[in-house]
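This report refers to the structure that appears directly beneath it.
Every protein chain except one is present and positioned as in the full complex.
Moving on, here comes subunit A:
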Amino acid sequence: MTHMTVPATRPAVPAIIWPVAGAVILVLAVLGGVAIGETALPFDLVLKVLANNLLGASHQVNAIDAGILWSYRLPRVLVAAACGAGLALSGVVLQSLVRNALADPYLLGVSAGAGTGAVAVTILGLGGGVIGMSVGAFIGAASSFAMVVILARVAGGGSAQLVLAGIAGSQLFNALTSFLITRSANAEQARGIMYWLLGNLSGVRWPDTALAIPAAAIGLLACVWHARAMDAFSFGASAAASLGVSVRKVQVVLIGATTLMTATMVSLVGSIGFVGLVIPHAMRFVVGPRHGRLVLASALAGAVFLIAADIISRILIPGRVVPIGVVTALIGAPGFAMILVRNRRQA
């Protein structure tokens, strides 16, 4: 045999540049999210307030501006970033494990289930005040996902069956939510809940960051740790098993992390669609299908995307806040259409 060499694929820039660039982009997005709004705050003011609060500096700033910035905008932007990262990671996990390009927590009914759980706890007082809204959302998300997966398996286990089962699950749990609201909530509560369900970051305060950021961090850690296992799922669960992946364990850990992230985010900001669907696909274009990179890129892009969507939701109609779920759908639905067309070309 003649001697052959395989061309080495050597990166043009050192690998360390990507995490650094990612962190810089994220920080810039957060600063942008804090500065831009109905009251535009000048950049130096943003830096001064941050320095006052974080580094104990004592710059002279307007107390109202400082209050808006520190108590409202910053937690809101941080929660938006955590939600975006969490939802995008959920999409990456679901698309990998169920091997379906259309899998995402919104389409598979996980968000709807989380909504039902959260509403059940809030309105019915289910759990007697012992379990919080987030726990209710987690139980709801887990049950709806289990139902959808079982239904899809009973129906034949194909890709189409899973999406159809997801539609059935979403409809059922959305109907349950509406039923609960009509039965037990007064008009005021009902309007509040409906608004919240469309996705809304207006009510976010500091304590919410203590839920959102750890949830996203746990999810990110689980995904990074299992990135290679998700690669192994490319050719199906059985192929993954023959590559040495403990399929059941990985499924439990990753689906658990996804349910945790989705449930936490839905209980904090309502159900926000399309992030989990569109961001991972966009990132596959940029960094390729291998999960080592895809996981980090999707988390970053999801965070930046949701911060941007939140900014748009605040400035689109002056004097009003458009629900962020509406903004992500307005951007995401055409993105979804593009994925459908692209998938057809590949098939």
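Going forward, contacts are C-beta pairs under 8 Å (C-beta built on N, C-alpha and C of every residue); 3 or more make two chains touch, one makes a residue touch a chain; residues count from 1.
What we mean here is this: contacts and distances are computed from a predicted model.
Comparing "Ubiquinone biosynthesis protein UbiV", "ABC transporter ATP-binding protein", "Thiolase" or "Acetolactate synthase small subunit" against the UniProt entry of the hidden chain yields the protein name "ABC transporter ATP-binding protein". Although one chain is not drawn, the whole complex shows that of A:G132, A:G192, A:G256 or A:P289 it is A:P289 that touches it. Although one chain is not drawn, the whole complex shows that of A:L94, A:A185 or A:V245 it is A:V245 that touches it. By the touch criterion stated above, the residues of subunit A touching the omitted chain are 4, 6-9, 99, 101, 224-225, 228-229, 231-232, 234-236, 238-239, 241-247, 284, 288-290, 343, 346-347.
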